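One chain of protein is taken out of this complex; the other chains stay put.
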Amino acid sequence: MKDVKVLIIGDIVGRPGRYCLRDLLPKIQENYEIDFTIANGENAAAGKGITKKAMNSLLESGVDLITSGNHIWDKKEIFKFIDEERSIIRPANFPPGNPGNGHQIIETNSVNIGVINLSGRVFMSSIDCPFQKGKEIIDKITHDCNIIIIDFHAEATSEKMALARYFDGKVSAIIGTHTHIQTADEQVLPAGTGYITDVGMTGPYESILGVESQAVIDNFITGIPTKFEVAEGKVQFNGVVVHLDSDNGICKKIERIQDLHEF
Amino acid sequence: MKDVKVLIIGDIVGRPGRYCLRDLLPKIQENYEIDFTIANGENAAAGKGITKKAMNSLLESGVDLITSGNHIWDKKEIFKFIDEERSIIRPANFPPGNPGNGHQIIETNSVNIGVINLSGRVFMSSIDCPFQKGKEIIDKITHDCNIIIIDFHAEATSEKMALARYFDGKVSAIIGTHTHIQTADEQVLPAGTGYITDVGMTGPYESILGVESQAVIDNFITGIPTKFEVAEGKVQFNGVVVHLDSDNGICKKIERIQDLHEF
Amino acid sequence: MKDVKVLIIGDIVGRPGRYCLRDLLPKIQENYEIDFTIANGENAAAGKGITKKAMNSLLESGVDLITSGNHIWDKKEIFKFIDEERSIIRPANFPPGNPGNGHQIIETNSVNIGVINLSGRVFMSSIDCPFQKGKEIIDKITHDCNIIIIDFHAEATSEKMALARYFDGKVSAIIGTHTHIQTADEQVLPAGTGYITDVGMTGPYESILGVESQAVIDNFITGIPTKFEVAEGKVQFNGVVVHLDSDNGICKKIERIQDLHEF
Partner (left out) sequence: MKDVKVLIIGDIVGRPGRYCLRDLLPKIQENYEIDFTIANGENAAAGKGITKKAMNSLLESGVDLITSGNHIWDKKEIFKFIDEERSIIRPANFPPGNPGNGHQIIETNSVNIGVINLSGRVFMSSIDCPFQKGKEIIDKITHDCNIIIIDFHAEATSEKMALARYFDGKVSAIIGTHTHIQTADEQVLPAGTGYITDVGMTGPYESILGVESQAVIDNFITGIPTKFEVAEGKVQFNGVVVHLDSDNGICKKIERIQDLHEF
């Protein structure tokens, strides 16, 4: 059977990120013969949170499923649609009773793809244990899925690698998000799970994590709160493609994508 | 005038890291025609701190100057030799009165190279401001140095990029260390400073940041303190080479190096 | 029916704390006509953790049940006896699978007293939610207990008050521990739960939280790791007495105790 090629795109930041996706995604999907596209959308609306409009923009550009992270509740609009919306998930280890879902199984013609969103806890808010909650969900969905992919939205490299080695062989790929900087450690772990510590960001290139630089620098130097605006100019596209064997769920290859786009 | 090529090597972890350096460094220096070699040695002794023996091993392998970070005081032996030792520096924004030096100027045949070690504060210990202390030192040494290189030992991607953009054009290169994961964002910033968020780690490949995996995983899952040992097996070499114009200090190129070594 | 008077004693630090207890506790129990005595023992062995010997010392001095907190695993010996030991509990919201128990029901002649140990998460390690885990246990044991007391081992005043107001009326008393400084906000909350943000510490008075002062000061100023030793000299006793109506579990009065002891 042919490989399933899944594209995972790093945190999309604001309008620049969304427009970059609109302009570049179709071509990238074609070039890499992508079967399924996941994108982290926690910063899609003006850099913080996601609105229905921003969500629809991502879906229309060709994203199949949107994952998220700590910024998911930043725009209040989200509470109106996340419960009914099958195209967006939030970290599964957020407290019980939180709106929305933490994982989703998508049935394509050929395979069932389970996608789990988890969030780290080191240097982040206190939530439920991602190791434990991840295991619970994997155990529950593993028989219904040919492949399982985790978006692990976390800060600390230690927690990311630990979770990856813990689930190595249990899922097809574990893709880190949240730091907005792509790492160069893409690899297939010993038991067959594709891994990268962070897939990076899709947003303004001349910026600090997508944000206009001077405000961030001033904030670091003075400690005085400044207003963070999404930066302008050239936009970077950051993603990874994992080549997955749908018979056994094993990752055969993981490759990084970086592109620069000017409007 | 010919370019000055400086190699910066990511945190060297334990004996595997030191032996990897001993075996690979001469060849790498030759291949890349390296003029000057800097290595972060904060984990050189059994993964925590650095001893005189570990220091000498790095120097004998071809390192010209050793930088460090938060683990520098882990081995008590350091207090005996850091004050007299010109080959090792520690973050300059550590509290006043700390032993050792935070920067060093090395006079080679052709150029004077200033190396500054700074540490971040986000998700780390409270120390003096790296932006301010960095500026102070740059202002002081800039007239005596053809090129200045900063090892910014920090956790948060935002702080690293912010410091880099703040000093863009003031120094030749800003190389991040501490996360032990190499990033894929190497670039020459608009005003000519070479930059990478993290150069990575030189140490055990099948590990979590150099440490034997199971103990780290257990610690994350149970919260119970476990003993961290440096892992065994294959060793990775992580570094970057910056090509610097010694006339104006501008970075013309930055390239990542990754190598895998088996003993 | 007569009130049940429960004494709760703040973190006992090292030998000075244990000896203070041995010398003062019988008299205090007599003066206040105490029915049941709880003490936090996480620092009973040399300031970090608890050994069998330290535990026995507390029990022999008249403590009925020992609670604990983040330092419970500091002495490895604990793993040998915590599973069988009914006289010591550790935070119930520690990860599943941790040794020991998070609550205990003690049957006295007249009443069944449930004691729950919980730990906060703000500025502390990431563990399970104390609000949720606390609710779970309360729901489970409430019908078997005339009174329930919580030792909430936490740092942040906001988290402590929030948990107290959340469980107001559901338990008889919520007593904070961990900061080693007694607070002056003892009160009966609107629905009848006795509360104090922190009961304080039983240990060396001329100290920083029980530790010899100079080492702590040096550590703050230099950032260099120093060795922390339990201080000497006069010892303070810190506790609270809650007067509980055993018919309805309501707290009628909460009073602070501070004493100074010289050997």
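First chain written, first letter: the chains are A, B and C, and each begins at residue 1.
Simple rule for what comes next: contacts are C-beta pairs under 8 Å (C-beta built on N, C-alpha and C of every residue); 3 or more make two chains touch, one makes a residue touch a chain.
The model shown is predicted, which means the values in this text are computed figures rather than measured ones.
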The listed residue (C:Asp3, C:Glu77 or C:Asp185) that touches the chain absent from the view is C:Asp185
Write down which of C:Asn31, C:Ser110, C:Ser158 or C:Asn248 is the residue touching the left-out chain.
C:Ser158
Which is it among C:Lys52, C:Lys75 or C:Arg256 that touches the chain not included here?
C:Arg256
Looking beyond the chains shown, say which of B:Ala46, B:Ile106 or B:Val122 touches the absent one.
B:Val122
Which residues does chain B use to touch the chain missing from this display?
95-96, 121-122, 126-129, 132
For chain A, which residues reach the chain that was dropped from this view?
73-74, 94-95, 97-98, 125, 127, 221-225
Against the hidden chain, chain C presents residues 123, 129, 131-132, 155-159, 161-163, 165-166, 179-185, 190, 197-198, 200, 206, 208-209, 213, 216-217, 220-221, 256, 258
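Quick note on the criterion: only the chains that are shown with their structure count from here on.
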Can you list every residue of chain B that touches 2 or more other chains, as numbers and ranges?
221
